[in-house]
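Encoded as structure tokens, the structure appears first; notes follow it.
Removed: one protein chain of the complex. Kept in place: all other protein chains.
Order as written gives the chain letters A, B, C and D; numbering starts at 1 within each chain.
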Amino acid sequence: MARVTFPFGPQHPVLPEPVQLILTCEDEKVVEVKPRIGYMHRGIEKGCELNPYKHNVFLCERICGICSFIHAEAYCEVIEKAMGIEVPPRARYLRVFWAELSRMHSHLLWLGLFADGFGLESLFMQCWRARELVLDVSELTSGHRIIQSTCVVGGVRKDLDAEQIRTVRKMLKQFKELYTPIFQVFQHDRTIKSRTWGKGILPKDVAWQLGAVGPTIRGSGWAFDARMDGYAAYGELGFEPVVEEGCDSYARMMVRAREVWQSWELINLVLDRLPAGEINVPVEDNPKGEAIHRAEQPRGEVIYYCRGDGSPNLKRLKVRTPSFANLPTLLVMLPGCELADVPVITLSIDPCIACTER
Amino acid sequence: MGLLTKARVKSPWLLHFCSSSCNGCDIEILACLTPYYDVERFGILHMGNPKHADILLVTGPANRRNYKVLQNLYAQMPDPKVVVAVGTCACTGGVFHNCYNIMGGIDKVIPVDVYVPGCAARPEAIIDGVVLALKKLRGELEE
Amino acid sequence: MNGTNGLLVLAVLIGVPLLGGFLRGVDRKLTARLQGRIGPPIWQPFYDFLKLMGKKTLISSRATLAWACGYLALTLLATVLFFLGQDLLAVVLILGFGGACLALGAYSVRSPYAHLGANRELLQMFAYEPVLLLTAVAIFLKTGSFQVASVFRQEGALIHSLWPTFLAVLAALTIKMRKSPFDIAASEHAHQELVRGVYTEYSGKSLALIELAHWYELVLLLGLVFLFWARPWWAGLLLAVFSFFLEILIDNILARLRWRTMLYFTWVEGMGLALANIVYLNLIRGLL
Amino acid sequence: MRLDWLVAWLVLLPIVAGLLSLSVYRSTLRKALVLGTAAILAFMAVLLAAVTLGKGSPQGLDTAPWLSTLINWLDFALVAYFLYVGFRWRHYLVAGLAALQGVLLSLLEFWQLPHGLTVHPTFLLDPLASIMVLVISVIGSLICVYALDYMPEHEAHLHLERTRQPLFFCFLVGFLGVMNGLVMANNLLWLFFFWEMTTLCCYELIRHDRTEEAQASALRALWMNLIGGVACVLAMFLIYRTLGTLSLVAVVQEASLGGALLLPLAFLSLTAFTKAAQVPFQSWLLGAMVAPTPVSALLHSSTMVKAGVYLVLRLAPALFGTVLSSALAVFGAFVYLAASLLAISQTVSKRVLALSTVANLGLIIACAGINTDLALAAALVILIFHALSKGLLFMTVGIYEQQLGSRDIEVMEGLVNRSPVAAVVGIVGMLSMAFVPFGAVLGKWASLEAAATSTSAWFPLVAAFIAVGSAASLVFWVKWLGRLLSTVPLREEEKLEKRKGVYAYGTVLGLTGLLLVASVLVGGLVRELVLPAVTALGYQPQVAANWSGWGSPYGFFTVWPVFLVAGAALLLPLLTFRARREDYRPVYLCGENLAVEEAAFRGIGDQPVPLETGGLYLSASWGEARLNPWINLLGLMLLLVILLVAGVGA
């Protein structure tokens, strides 16, 4: 039997980021997968120890440009925990606002790339078209399309005024009109189902054993979401995780597609209930001691740990990112699949190499 | 402007390589292809393959691990070709300047024709950068 | 070959790529519009072609260029024979071997992506070649000759009795035009697992030649569609335009399918339809 | 030269030469013997063709009555030998079939046939026979010459104490004489004798290496062919009962009388199918691969299996318009499809070739079943070109095998760099099997046209089978070609052609030249050789052939322009396009490529990972294990249907 061994990545049109999967195929069947990572390693954790801790917000934001706000938020929260700072309620709500905005744009981006992965280019275009509206909201409220850069230790940097809230509500309504047909396509289209249904099965127990997080594990039937902890304002918004039981690529896709709606509702809820008051508290001294914080990124749970000794520089910052936890599931899902399913399955965990390798 | 030069300027196919960026510029490059910005207006197609590409868009700084990949891709592109460094970190290393695995901007590794600042570079800036690159291409060809 | 034929050959050699390139431009423009974009100018394919011709030559293997030439030459020959009204079966066979040249070019350098693409190209050939052969047979049953010219001697439109075959041809057309759901060997846009599949190792001039061959192929296939309603001529033209539009639409609303689905679809549904059509026509012929 | 002398030379010379070679242990002497025989045989075959084609009408030839008696006794000797073989190897199927054959033969000879029956004529020399003789004597002789180079090296591999070449050449060269006799025989009893002789030769040649596997394969070939023998005797019973003679010509001429002959014709077809390794019997031909390559080449291209299709073609006029004819067409087309599908999943080169042979023979049988002038012409064209190409391919595969030490297609990767001459020859052979406008594809084209013009209600099925089968054959040929072509540019590879055997390379190149000439001049070939044969069989060919191609009343295939265009397109760039070393770039490997000639990429730990590339086999879908039961079942059912149809028709 003829075998084909070839590198899938680092530069590959299906993977926007450099990671290498050494695939061995027999005809069209993948028989062996060896991942090779490390192309994206920059040394951010070490870099964070060299910067004043307040500047690290900007560096942590750029661990990953897609979920950048949530990185910044998680960093700020872990520092605030270490320093014992109480963030004003308006800031907590605004953090949810931008975090959910990030989640929406990340999921839409992923849905588009996923559509491209199974060769439906016009659906990719539609997803990204809807995403532009989300980015407009982001730019309107934070000043930048993707790197919001609004989170600082002690609160947020920007506030929403009534005018902005009105515009945002209008845009969200537009978004709903645009996203409804897309959602239905993802849910019902037969060719999409034939490409995703039953592909990349991650059984419920295996998902737990491998420590998968985020939509990957929620697609395997676990209600596992760091937002259930109720950090920021999630505790006050009545958050319920989205769970699918299918354990396949379709289930993971539907988790994300439905989470877009969930985020949409959360944003509306935040806008309804936005409390008045300050948006940040002044922070003067330096972090001392250690703290740990979990937050939910679009790709899953991210864990921040920091240790300070009272100097402006942190002694240690450790980030455990969701894609790092999800990558091992690929080794379960890929062998035995067809070559044509490799993009679908690989993308179904939404790998973010920039996060993984920092 | 000769017909061939015009054809070259009108039909730039691009290759995108994410060197070690944060993804911010990468998704903005992809956003350029989508309905709101639609760079196919200028004949730009996103090729996944260096052998078909005319413009290399690099995001992110060069790091010690994948600079070889970048050099390989550059070598595989047939002339005439231009390189656009997209985003602050591709130009100088930007916010990652003090991370230990970063070599700096990608001009440390391959010759760069156009630098696009921004973190992340906006689609408008990327389009401007590509247009500038095409100007350079045309200028080079007419010399 | 007499003077008129000579002129016709010349017209085909020059006119067909112009028409084909234009159609590709329309294709890209229309695709863009369906996606809510503006899209490239109509004559974009010509720019692309010229640009590729002007690229510096970088090669992986000398043989790829030769096979690209072979693909172009055979496709061109098939087109010329088609427009000269020659044997349809021969045209289909020659076209098939043109496709094989493309695969051989990809095989001739040890590149995994090109090889996997070539494997899939072979699968595609496996899917559409029988359909096209049976189409020729079905047309024969209706016209009593394999000559393309005989279709024009036929009274009435073929599509009245050959509509199931026509549907089968549409399936083959999807594969030949490299449209979703069957663009498995090389997608029009690059986001697929095989990068550019069979075209991965072609670059510059050889890629330009392949692009040119695609133009010939496109016109040839639309010509085949045209035959189904050759009289009056404008009806055939409308049919061809309609099929062209339909293919673009299908491309934009369906996901890329796997090779098994492709074979299943073209054989069971495409060939089944053509076969049913042939059986039916044969029955009629037997009765009359 | 007198015709009877010519026939005697053609039949007896190889047999005598074979017997002589039994006592020849010196290689120079053997070379002289084989070369001389080959040269004379080829010359005689051309002479025969010139004579028969010149005469216009078929020529009959009678022999002395004592010869017929001798043949009868030799028949029994053969049966006795097969019986011995059956008991010697405890293969009771062989023994049983041989016994059955003996009983039936005795019944026929001593009970049914009157004493001293003479059949007039004993030999029939018509264009069909002379085409067969040409194929056998020219290509077969070339293969025998090729074996002069192959066998010493083959035996060197086996580490034999004493060479077995005398025995080998005895059967190899003798085979040609037997085959020549077979295709010229008109007396069915003679035909039967030659038929059983080919079975014997085949058995002995397959078991030549004396390994366990070889013996098992030989026995399988034997019992399958014995089934054919039994069917042949049964057919003779029935024919004599109906017609009162055992002349093949009479069978063909009298067939229009009624359905009474259908059953014997069906039995004769069954005989032909066993010999031509059609579907339920294909396994003997696949098993025969264990024999030395010249044997495979001989079995596939010019002898043995060709005997089967020859018989079907010979009988085709007798079937004209019958339901049996349609059944043959469906059966043949089915075999074509099934064997082509099976060939896709094969990795062993000789098995691919074997299945392709089965497929092409099926196509010839389908053509005979379609039974029009065009179909018969197509069948003959396929027969000629298949013999040329397959002989060439087996011989080149033999060369590869000795160079590489393997028969695996995957191992042949990049052979065009390592063994350029042999690889190019092989490529030409494969192209001629699969590509326009070489003869085999031309035959395919004509057979499809013929199928479409057939009046049978079954033709849509036939056409569909041929269409899918032809696409499948394209898949496996292109895949294999791809393996040969797949090279790493700039890499200095170890050349395998250290020793270019004069006989091996000479015959291979000669056959390539013959193939190319025949392909280019296919119009003339059809006009001068094929059409007269079709006419002589009793059809009125409306097929036209001119210098540039081949036409039917329904279409026209131009050959020269395609050759010109494709040849120019493929060769001109190779000849004119020069690349400098710095123009080369490594293949696309996602940016992790190394130097051009490395063919590796950087993998884990920055270590180079060598590239592996491979062809398309789809063994999960079209693997033998999965398809074989179905195909055999269907083939068996079709055979039963054929017999049933004939029986009911009778």
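By definition in this document, a contact is a pair of C-beta atoms (placed from the backbone, for glycine too) under 8 Å apart; a residue touches a chain by one contact, two chains touch by 3 or more.
Keep this in mind: contacts and distances are computed from a predicted model.
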Checklist entry - Under which of the names "4Fe-4S dicluster domain-containing protein", "Heme exporter protein B", "Cytochrome c oxidase subunit 2" or "NitT/TauT family transport system permease protein" is the non-displayed chain listed in UniProt? => result "4Fe-4S dicluster domain-containing protein"
Checklist entry - What are the shown chains in contact with the chain that isn't displayed? => result A, B, C
Item to check | Which residue of A:Gly84, A:Pro181, A:Gly198 or A:Gly235 touches the chain not shown here | outcome: A:Pro181
Checklist outcome for this item: Only one of C:Leu249, C:Leu263 or C:Val279 touches the unshown chain, namely C:Leu249
Checklist outcome for this item: Touching the hidden chain, out of A:Gln126, A:Ser194, A:Ser263 or A:Thr346, is A:Gln126
Item to check | Contact with the hidden chain (one of A:Glu32, A:Glu45 or A:Glu139) | outcome: A:Glu139
Checklist outcome for this item: On chain B, the omitted chain is touched by residues 35-38, 41, 84, 88, 91-95, 97, 105, 107, 113-119, 121-125, 127-129, 131-132, 136
Checklist outcome for this item: Had the left-out chain been drawn, it would touch chain A at residues 51, 55, 58-59, 62, 120, 122-123, 126, 129, 136, 139-140, 143-144, 149, 157-158, 181-182, 184-185, 188-189
Checklist entry - Please identify, in ascending order, the residues of chain C that touch the omitted chain? => result 32-39, 249, 252-254
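Just so we're on the same page, only the chains that are shown with their structure count from here on.
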Checklist entry - Taking each chain's centre as the mean of its CA atoms, how far is chain B from chain C in angstrom? => result 35
Item to check | Between chain A and chain B, centroid-to-centroid distance (C-alpha), Å | outcome: 26
Item to check | chain D residues counted as touching two or more neighbouring chains | outcome: 585-586, 588-592, 611-616
Checklist entry - chain A: which residues touch two or more other chains? => result 4-6, 8, 10-14, 27, 124-125, 129
Checklist outcome for this item: chain B residues touching chain D in their complex are 17, 49-51, 66, 68-70, 72-73, 75-76
Next on the checklist: Which stretch or stretches of chain A touch chain D in the complex?
Outcome noted: 1-12, 20, 22, 24, 26-27, 29, 34, 36
Checklist entry - Tell me, which parts of chain B touch chain A in their complex? => result 15-28, 30-31, 34-36, 46-50, 61, 63, 65-66, 69, 73, 89, 95-96, 98-102, 119-120, 122
